[in-house]
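Every protein chain except one is present and positioned as in the full complex.
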Amino acid sequence: MNFKRKRSEKTGLSPGSYVFLGEQKVEKTQLTIMDYDSQVFEFRDCQNIEEVFPYKEKETITWVNLYGLHETDNLKKIGEHFNIHPLIIEDILNTKHRPKVEIFEDYVFCTIKYIRYNPESDELEIEQVSIIMLANFIFCFQERKGDIFRHLRERIQNARGRIRKSGSDYLWYTILDIIVDNYFLVVESISDRIEELEDEVEAGETETVQSINNLKRVIIRLRKNIWPVREMLGSILRDESSFFKDSTIPFIRDLYDHTIHVLESVETYREMITGVMELHNSAMSNKMNEIMKVLTIIATIFIPLTFFAGIYGMNFEFMPELKWQWGYFGLLGFMLIIFLSMLYYFKRKKWL
Amino acid sequence: MNFKRKRSEKTGLSPGSYVFLGEQKVEKTQLTIMDYDSQVFEFRDCQNIEEVFPYKEKETITWVNLYGLHETDNLKKIGEHFNIHPLIIEDILNTKHRPKVEIFEDYVFCTIKYIRYNPESDELEIEQVSIIMLANFIFCFQERKGDIFRHLRERIQNARGRIRKSGSDYLWYTILDIIVDNYFLVVESISDRIEELEDEVEAGETETVQSINNLKRVIIRLRKNIWPVREMLGSILRDESSFFKDSTIPFIRDLYDHTIHVLESVETYREMITGVMELHNSAMSNKMNEIMKVLTIIATIFIPLTFFAGIYGMNFEFMPELKWQWGYFGLLGFMLIIFLSMLYYFKRKKWL
Amino acid sequence: MNFKRKRSEKTGLSPGSYVFLGEQKVEKTQLTIMDYDSQVFEFRDCQNIEEVFPYKEKETITWVNLYGLHETDNLKKIGEHFNIHPLIIEDILNTKHRPKVEIFEDYVFCTIKYIRYNPESDELEIEQVSIIMLANFIFCFQERKGDIFRHLRERIQNARGRIRKSGSDYLWYTILDIIVDNYFLVVESISDRIEELEDEVEAGETETVQSINNLKRVIIRLRKNIWPVREMLGSILRDESSFFKDSTIPFIRDLYDHTIHVLESVETYREMITGVMELHNSAMSNKMNEIMKVLTIIATIFIPLTFFAGIYGMNFEFMPELKWQWGYFGLLGFMLIIFLSMLYYFKRKKWL
Amino acid sequence: MNFKRKRSEKTGLSPGSYVFLGEQKVEKTQLTIMDYDSQVFEFRDCQNIEEVFPYKEKETITWVNLYGLHETDNLKKIGEHFNIHPLIIEDILNTKHRPKVEIFEDYVFCTIKYIRYNPESDELEIEQVSIIMLANFIFCFQERKGDIFRHLRERIQNARGRIRKSGSDYLWYTILDIIVDNYFLVVESISDRIEELEDEVEAGETETVQSINNLKRVIIRLRKNIWPVREMLGSILRDESSFFKDSTIPFIRDLYDHTIHVLESVETYREMITGVMELHNSAMSNKMNEIMKVLTIIATIFIPLTFFAGIYGMNFEFMPELKWQWGYFGLLGFMLIIFLSMLYYFKRKKWL
Partner (left out) sequence: MNFKRKRSEKTGLSPGSYVFLGEQKVEKTQLTIMDYDSQVFEFRDCQNIEEVFPYKEKETITWVNLYGLHETDNLKKIGEHFNIHPLIIEDILNTKHRPKVEIFEDYVFCTIKYIRYNPESDELEIEQVSIIMLANFIFCFQERKGDIFRHLRERIQNARGRIRKSGSDYLWYTILDIIVDNYFLVVESISDRIEELEDEVEAGETETVQSINNLKRVIIRLRKNIWPVREMLGSILRDESSFFKDSTIPFIRDLYDHTIHVLESVETYREMITGVMELHNSAMSNKMNEIMKVLTIIATIFIPLTFFAGIYGMNFEFMPELKWQWGYFGLLGFMLIIFLSMLYYFKRKKWL
């Protein structure tokens, strides 16, 4: 948990001081710029944050991606040049921040989690994506360079769909749509995992508890990270600022519906994992019953028989039965009768 | 879970691209048209979506049923000809969509689940029904050709009730009423299944846990699919658009009441199935107690007796008792006394 | 569950078709008419629904009671003559309907449950009472002829209290007051039953689980049936129609308070019955501990002793101890020491 | 539970008939009158309710205390003379009433519970206090004569604090403040009791379950009785009537805060008592494990050894080992080795 180390370091600093709170996932900050409108398209890596500034004045839509947040200087410059509130810069730098949206006069800031489920370690990999949307300009801050938006970039380049004809608010929506769509994949993996665990429980594997508890925790974390997204989209729908065009609103409402759908699924799986836990507990006590039955059957049959054998192993001088000719076989027969009636008794009790 | 396969396929595509997300349940899309008013009645299958278009202008009420959604072309054409928002077409194509209603200027769109409970597999069969209502026109999209609306069709043909004299909003209500009424049947099957499970638990069948957990899951899924219907009807009742005539509103309010009733029943059964689980757990530990009691009674009686037999089975040269004439019978008597007092002890402890 | 049979029969019928959904509890429909104001009082049985119609025009307050709902013709006639919405007639005929109130222009309709607790079968007996209040006219539909309102009838006849001087709204309130007051009796029976169950659990009866689960179910059903009454009264208090006079409002508010009180008690008992279940589980595992202790003490003491007896029962030729004169008594002494130290050990562990 | 007996008696009576619902806690109704303003102070017992009436006209603040409610005549007279609504008189007479406030034109009525925790019987003692506040007049109805307000009376007599200079609303506040303050004492006793129970659980006392369940029940009852007080004070704060002066409002808000604080503590203790229950269950199964371990260790060591002793106790004619000179001691050595390796095995498994 580097969460701990980081937070503790910051406590006591003045608010507004730029400290990167998170794990450094890339060695060097990387920058890409995409600039397009229905005619133009340009995409390139760039070395220096200053290269971005000239695009500010252009009419075309510019999408700047910044990977790696540990070089806080870049953010400081962006903040100053684009007039972003220091607290926003701070929020971007804190990769444990809760998803939220804030609508300012000149820009909309939102931060959200991109979530992947790693089936091998049974862990969620959570990456924070922060987005600042100005008129005709979108900044997108990620922790590392990944291929989350590869499809989107191709779509823009090939001018598929309506994206080249729409404004930055539609691009903003598209970015969020990809992230939310990805939640469905996580939910599906969890659904699969639950089925696996259930099979394991039925197969009687005892180490499953650990996995069940682990998955429960994953679900709790997932909900914690998706829940605020609903709020966030809801507040955008209620908002009356002019950032989102009327034609984009239905798409955002659609996104909102998806988020609710994901959350309901998460809730459903949480109830299901509890069911699996109960199944496991039930299987355990069932097993116990099985074990006890075996012990009880064996002990209940042989302990009395051994007692009778013990009786005739005694060395009393006067034990008339010992001298009877059929004493031994008579006793064996008697034991057989006891044995069989015990079996019958257990049969009737359905223990056999 | 084809849910998974499908969603994953779509992630990354541009919103608004028409992909069928669901299981293909019929081989070929089928179309039926019904056209009626208080005088006229026409009903026929048709081959081609274009055959529907001329009805658009007619004053009569037209009800078009489309079975099978994998041929996305049909929907595209409907969308274009009737001016439906692309996102709505997309929602129709995603058969895992959450029930919802959306009221546009020219039409009302709603999507809802038709649910059947399959008692053999103990599973819910969920079919999505999407309805678009325009003035005098209703589109109804189903996943396969079934007999859900057979009774309704007969009713219209025979001009029973008020339906032939009412508008498309009343038809819309009737369609939903049939779907919601069907929820009651599902709830009743679940109620029966709970009683069965309870009987099984009382009869002491151990595999019941699996079934209990399964039914719990069915109930969770059921609630998840019905819950949004309540919201949906509520928002129609609050809405002030002119799609629903004043004379239809009481019927919709009635429908709303039914939905709440179903939901409350579902909630009740959820609490009851938890009770069955507890009953099962209790039965299990009761059984364990039974098993342990048998073991304890037998062991507690015979282990000490065996010990005494063991004592007189020893080969010490000097053991005076062995030579007493009544030693053997005295010991047998002593053992009998121990045996009887043990029985008495267990009797008093109510273990026998 | 006749609930199931009935509902299924109706599915597919047109809304507004009058089918009796419920159990037929009387052979023939019965009718009583009471007509009164501060001067006049008339009460009589009548044979025919048409006899009621003349009272419609009178200024006096008329209270018509109809017992038995399976002859749907009567309701149809009432509906037509008094201009009641068909859906209301349908609601009256469905004896599984959720309690609700609906305020129309000319009348107020409400349906509510009269609940009795049958201590022998441990079941709730639920009877639906539907009331239509017009100006100076009250219809009261019951499933069977009972003595619920006997006291009230006497009160009116003897002109006790303010009832003869008040309008139909006060009569309406009085009817509901009797029904809600009766809930307290049910709640009290449940409270008694919980105490009984607790005593049974303490006395160690094992079949109690079944009863506990049963009572839990009764409580769940009770809550389900009373909960909507709160809503219903609340909506009357918020309503601004002129059906309820200002002087009656405090009485309805009082009724509302009672309903909340009942509901809180129900909630409390639900928590208590859960507590009883826990107590039972605890008692069971306590018992198990007891059983295991007995087994362990006996086995732990005698198994080692038997072993020592077994040693000296061996037939080796060269076993010097066997020849010692005090070997036997020495061993007995040794066993006694072991026995006593075991006892001491268990004493110290508080197992004895 | 006299709750039951009483309620049942009343069912069927006309609303507004004065019947005392509760336990009679004093033999004779007692009355005290206190009359004061910043100059005057008078306090005396009085025999007759009529003695109170002259104070109605006075400008001074009059506080009348009535102990014992079974003589319903007194209340009837008060109701008539001071023009109190009959339902209010009825509420005062029902000592099981839910706490509530009602603001009329001429007076404010509130009913609340004075709660004491009896540590010996582990029960709550709940006394109902009903207060009617008119301009310059306060009636306070209690079930028995106690010393709840002794301190307050002294404070008024000695003219401590602002009370002699304030109006009847401040007196009203002070009375409630004393009652709410007392809740803290109850909560503290419960907190102590939880700690005691926890110690008992750790000390391994098995009868604790009963006490835990009992305390849980006390907490549930406590919450049920305090919860409505919050509502009640909240509705006074929202109210805009002129009964409460602006200078008194901060005090009532303070009281409201205290009530929330008490409720949060109650909620916390409810969660804690659940924790104690879990602790107890855990302790029980821990104990079970202990018991089983002892049994298993003894049985696992001695059963095999006894078997070997049994082998050489057989009487076969041809058993070569029996004739070996070191056979006996060899076997003893072999048993010792088994014994020690068993011990080692259990040591390694941490069972010893």
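A, B, C and D label the chains in the order they appear, each numbered from 1.
Keep in mind that, in the parts below, a residue touches a chain if its C-beta (ideal position, glycine included) is under 8 Å from a C-beta of that chain, and two chains touch if they have at least 3 such contacts.
It should be emphasised that the depicted structure is a prediction, and the values quoted were computed from it without experimental measurement.
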item	value
Residue of A:Asn83, A:Asn213, A:Ser247 or A:Ser341 in touch with the missing chain, whole complex considered	A:Asn213
Residue among A:Cys46, A:Val294, A:Leu336 or A:Leu352 that touches the chain left out of view	A:Val294
Interface with the undisplayed chain - residues on subunit D	150-152, 155, 160-163, 173-174, 177-178, 181-182, 184-185, 188, 191-192, 195, 202, 250-251, 254, 257, 260-261, 264, 268, 271-272, 275-276, 278-279, 282-283, 285-286, 288-289, 292-293, 295-296, 299-300, 303-304, 306-307, 310-311, 313-319, 350-351
Touching residues on subunit A - with respect to the absent chain	1, 3-4, 7-8, 10-17, 85, 87, 91, 97-98, 100, 102, 204, 206, 209-210, 213, 216-217, 220-221, 224, 227, 277, 280-281, 284-285, 287-288, 291-292, 294-295, 298-299, 302-303, 305-306, 309-310, 312-315, 319, 321-323, 325-328, 331-332
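Definition applied: only the chains that are shown with their structure count from here on.
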item	value
Touching both subunit C and subunit D (chains)	none
Longest centre-to-centre distance from subunit B, chain (CA-based)	D
CA centroid of subunit A to CA centroid of subunit C, Å	42
Multi-chain contact residues (two or more partners), subunit D	313
Graph class of chain-chain contacts, one of line, ring, star, complete, other	line
In contact (per the touch rule at the top): chain pairs	A-B, B-C, C-D
